[in-house]
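Take this structure, written in structure tokens, and hold onto it; I'll ask about it next.
Just one protein chain is left out here, and the rest sit where they should.
Labels for the chains are A and B, by order of writing; each one numbers its residues from 1.
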Amino acid sequence: MAAVVESRPIGDVVLKADEVTVTFGAVKALTGVSFDVKEREILAIIGPNGAGKTTMLNVINGFYHPDTGSITFKGQTRKRMRPHVAAAQGIARTFQNVALFKGMSTLDNIMTGRNLKMSRWATNVISSAIYYGPTQKEEIAHRERAEHVIDFLEIQSIRKTPVGRLPYGLQKRVELGRALAAEPDLLLLDEPMAGMNLEEKQDMCRFVLEVNDEFGTTITLIEHDMGVVMDISDRVVVLDYGKKIAEGTPDEIKTNQTVIDAYLGVAHE
Amino acid sequence: MDVLTAIFVAPFLDMADSPAFFFEVVIGGLMTGVMYSLVALGFVLIFKASSVFNFAQGVFALFAAMTLVGLMTGTVPFALDKALPGMPAFVAIVLTGVVMVGLAFLVERVVLRPMVNQDHIIMFMSTIGIAFVLEGVGDMMWGSDVKVLDVGIPTGSFFFLDMMIQVFDLWAAAIAGVLVISLAVFFQKTRTGRALRAVADDHQAALSVGIPLKTIWVIVWSVAGIVALVAGIMWGSKSGVQFSLSLIALRALPVLILGGFTSVPGAIVGGLIIGVGEKVAEVYWGPLVNGAIENWFAYVLALVFLLFRPQGLFGEKIIERV
Partner (left out) sequence: MIYRETGQFKPTYQSDKAVFPIAQDRWVVIAFVSFLFVVLPFLGNEYLFQAILVPVLIYSIAAIGLNLLTGYCGQLSLGTGGFMAVGAVACYKLSTAFPGMNLIVVLLLSGLITAGVGAIFGIPSLRIKGFYLAVATLAAQFFLNWLFNKIAWFQNYTPSGTLTMPPREVFGVLVTGAAAEPHHRYLFCLGVVVLLALAATNLVRGPVGRAWMAIRDMDIAAELIGFRPFHTKLLAFSVSSFYVGVAGALALALWLGSVETAEAFDINQSFQVLFMIIIGGLGSMLGSFIGAAFIVMMPILLTNVMVYGFGFEAVTAKHFEFIFFGGLIIFFLIVEPHGIARLWQIAKEKLRLWPFPH
């Protein structure tokens, strides 16, 4: 995979994690983790299993509340926040174990991503029951946006398939579509390449880079495939046992001894 | 103003007025509570081992009691106009126990095995199906009229410190106590008990470490069946063997919510609290609203509990992961 040319201007800090600590009973999931995410950059969070990476994303999402520390997003600092508020502020997410709505089709799943963009007035229960009128107009308008996402991700042929029947790689792609449909400012990806073969990974990388390039979306991703991390990320944060042990560009991280030790000498090229 | 005093003041004055009566009500409530606990135990067992709420547990108790009466009086199943010689209570109880174990085999083979790893709600609904089937079969085998059950538990009452105590209730408490202790030991100390807890957590994981799922399920449902038999004997002796026995299942739900679905001591404590709560509410607050508060008091109490402590007094806290 070719190296990315630095052509997009990376902006100021849009997300700041400040001394975030999360404990579950006696388990210290995160201890005093601080890092920044700059606008329009691709930041990778890596670390051995159990390092607390998913927990960190969950905190950014508002699903877990930090015991101490805070998250500042777009200038607003908060400690406790309900997840749907975080979503309303422009944070979208994919999950480690695909969290699609298995009972619905691909199209419907992506349409759920449009949820926050839909006018609440036009889709209230009475209008919806009548359907013809404001609700139908909303549906059609947002269906168009959803179709753009479907075209972008090249999943037109599986539009109406119930997602439970799709192969794993396609499910992950649909999940990305659902996150993209929300037109987020910050996209959190939890192991988006997990379980994919080389071709699927190439496609996925292409999509991630295009999202960042075309829409200027800031991306934070957790990933285990070092090749992917080195190639597409601008900066890397390394966690181990809930603590941040390194931060820097991919080249710096590649040669950082602490990081290498943490992985016990495993480094992909 | 009157209404407020009637609700918040008068009943407590009544209690203070005649403490002996109050304690009698409490004791009565405790005894009912013990009976609830007996039924709740069966639920806890199955839930602990398979995370399934067995709606049919009440019908199990009813079926066990019906079978017992049928064996003791020499009724021929399905052909109610003929008769066989009856048999003594002890023999009948053992035979009924065997029947319940057979029932466990049947349930495992026909219902549980095809439903491995299904959603818990789906399994719960299948137990509703089992309840209906067993109800129908029981009625067809033994007839749906009310029956009298007498296995020789001593009755009568005596006075202790101005309060009337029923001998039967004392026996019920003792039997429940023995049952609880043996079950608690079984779960904590034995290898089978550990295996049971593993199965409750994750069917597939348990299978993958070599725990024989089928055997475990048969064991659990058999034990639950025996517990149902005991509960059936106690309730049946007290109020006759009839359809309403199966509705006791519904009454056990609030008990489990209070005590926690996976806790044996919780089933006891929950049962006692519900029993006392119901009785006291009925006696002291019931007259204000025409009575029969008992019908819903337990549920509303459980509801309040659910809002503040969903895992019950002794249950395990539920942590969600993404």
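We take it that contacts are C-beta pairs under 8 Å (C-beta built on N, C-alpha and C of every residue); 3 or more make two chains touch, one makes a residue touch a chain.
Everything numeric here is computed off the predicted structure, so don't read it as measured data.
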Touching the absent chain when the full complex is considered, from B:105, B:132 or B:186: B:132
Sole contact to the chain not displayed, among B:92, B:111 or B:198: B:111
Touching the absent chain when the full complex is considered, from B:76, B:146, B:205 or B:250: B:250
Hidden-chain contact residue, picked from the options A:40, A:53 or A:178: A:178
Footprint left on chain A by the chain that the document does not show: 61-63, 82-84, 86-88, 92-93, 95, 99-104, 108, 111-113, 115-116, 118, 123, 125, 128-131, 135-136, 138-140, 143-144, 178, 182
Absent-chain interface as seen on chain B, which is shown: 53, 110-111, 114-115, 118, 120-122, 124-126, 128-137, 139-140, 144, 250, 253-254, 257, 289-293, 295-296, 299-300, 302-303, 306-307, 310, 320, 322
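We take it that only the chains that are shown with their structure count from here on.
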Gap in Å, rounded to a whole number, between the CA centres of chain B and chain A: 48
